[in-house]
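Only a part of the assembly is drawn; its chains keep their places, and the rest are absent.
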Amino acid sequence: MSLTLNNIVSSLQRSGTFINSLIAVLTIGGQQLFSSFTFRCPCQVGKNFYYGSAFLVIPALILLIAGYALRNQMWTITSEYCCSCVPRGRNISPLERSLACLRIFSITGRALVAPLTWLAVTLLKGNYYECAASEFASVDHYPEFQNVTASKREEILAGFPCDRSTPSNVILVRDEVALQHRYQSQMLGWILITLATIATVVSCCLARCCSPLTSLQHYYWTNHLHNERELFEQAAKEHSRLLIGQRIKKLFGFCPGSEDVKHIRIPSSQDW
Amino acid sequence: MSLTLNNIVSSLQRSGTFINSLIAVLTIGGQQLFSSFTFRCPCQVGKNFYYGSAFLVIPALILLIAGYALRNQMWTITSEYCCSCVPRGRNISPLERSLACLRIFSITGRALVAPLTWLAVTLLKGNYYECAASEFASVDHYPEFQNVTASKREEILAGFPCDRSTPSNVILVRDEVALQHRYQSQMLGWILITLATIATVVSCCLARCCSPLTSLQHYYWTNHLHNERELFEQAAKEHSRLLIGQRIKKLFGFCPGSEDVKHIRIPSSQDW
């Protein structure tokens, strides 16, 4: 039973779907939590747009940058292939170069999951867009706005996202404008989701078809990179401990953790 | 007891019914959750149809694409048999080709479970269809709509899915139109379910009858594919670890995990 579960979990992890789903779910949860605590539209002329846009765009940008920065591989590839200030002694073959492109491509895909989820969820929910777009609603054709001065009208429009401060005769207009903005926001969300899906499918197909590796080779290569990293880290750790152990033995006359403490010595000031 | 449970679970997993049911149940739950949070019909002329259709069709399309993309097998088969940009050194026998068709067929079946469930549930529930079809209701025969201008009539029809803004004399008409749309939506849902069931049965019969394999051969072949994958992964892992071990030994002078650390060396900057 637990073996079957293990198999399912490990196959999920390997295919990358599991991690992408986890990122998306965490983003959705974070968005709900964040939005319910902090978002309150200012409802003042000239501020709604900046407030709503900031909540829409800035978290998405931060998630994008974080998505890139959190991947160590990105740094490795960048410093290996792009930085010209690192001296290098070996040439890069075309196969290596196209494999590096494939990896940058895959990292970009992973980094885009969180910001696109943020944008899609906020647009489908609609309250950020409603706040940002409230001042730009076209209400010329409503009789309630015929004999209202421009500044008063702006004020009423800015007050739409909040329940307070709306004159009682424009409550019906407010409801209609709210439905209209929600419609625009959700349609934008659907368009974004559709475009992202199409882009994902097309790029995946291209990557698979024009990859220099067959499917089995691709599996072997991914696994190989993982093992290389792991074994190198293990070897580097042991190597460095051995070297330091030798140096400490020279200084103090014994190794930390060993039982053999006969040749203990007090280091002279020269040794330091 | 636990052995019996194991047997039941493993036989469910093998037959694919368990996974299909899980996908269907998750889709239904997600639809209920999603619909209650985000769906609010705009009730404005010219927008209802696009809004309702977007909520009906786009999630189904995305679920379909996700169903295909999540299956790694799909990529393997596609790149092995369809991509012409991959050079290959071996010929494909007719048996192999028809087995690949069988697998594509089975993957398509699995990928269609979620979108069809989405469509069936939303059509049986009926509120998306009600919103999308509200503007196209035929109300010529009602006396309430005799002396109403065309634009005013469109406006009233678009406002039907929302409770607000309906004149009191057409409330009965609204209820009848709502029942009519719900009838159409649910009948479409039943027709979809019936067609899907018939298609499933017919295609399963065809696949079984005209398969180049008997039932026992089919079992052996599925099992063989699974074992092939498993043993290849195991071999690839060991092979890559051995290769990397040799390279690390060249660099540091010892293998990680081995006791033999006599020939430890400090790598020069040339080695990196």
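Think of it as A and B in the order they're written, each chain with its own count starting at 1.
Following the convention adopted for this analysis, a contact is a pair of C-beta atoms (placed from the backbone, for glycine too) under 8 Å apart; a residue touches a chain by one contact, two chains touch by 3 or more.
Note that the coordinates shown come from a computational prediction; the quantities given were computed from them, not determined experimentally.
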List the number of copies present in the full complex, noting that all chains share one sequence and 2 are shown.
3
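Operating definition for what follows: only the chains that are shown with their structure count from here on.
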To bring the C-alpha trace of chain A onto its twin chain B, one rotates it, in degrees rounded to the nearest 5, by 35
Per the C-alpha means, the centres of chain A and chain B lie apart by a whole-Å value of 25
Residue ranges of chain A touching chain B (in the complex, touch as defined)
1, 4, 15, 17, 89, 124-126, 172, 175-176, 179-180, 182-183, 186-187, 190, 193-194, 197, 200-201, 204, 208-211, 214-216, 219-220, 223-224, 227-228, 231-232, 234-236, 238-239, 242-243
Which residues of chain B touch chain A in the complex?
2, 5-6, 9-10, 13, 37-38, 40-44, 47, 50-51, 54, 58, 61-62, 65, 69-70, 72, 75-76, 78-80, 83, 85-86, 162, 164-165, 232-233, 236-237, 240-241, 243-245, 248, 251-252, 254-257, 261, 264, 266, 270
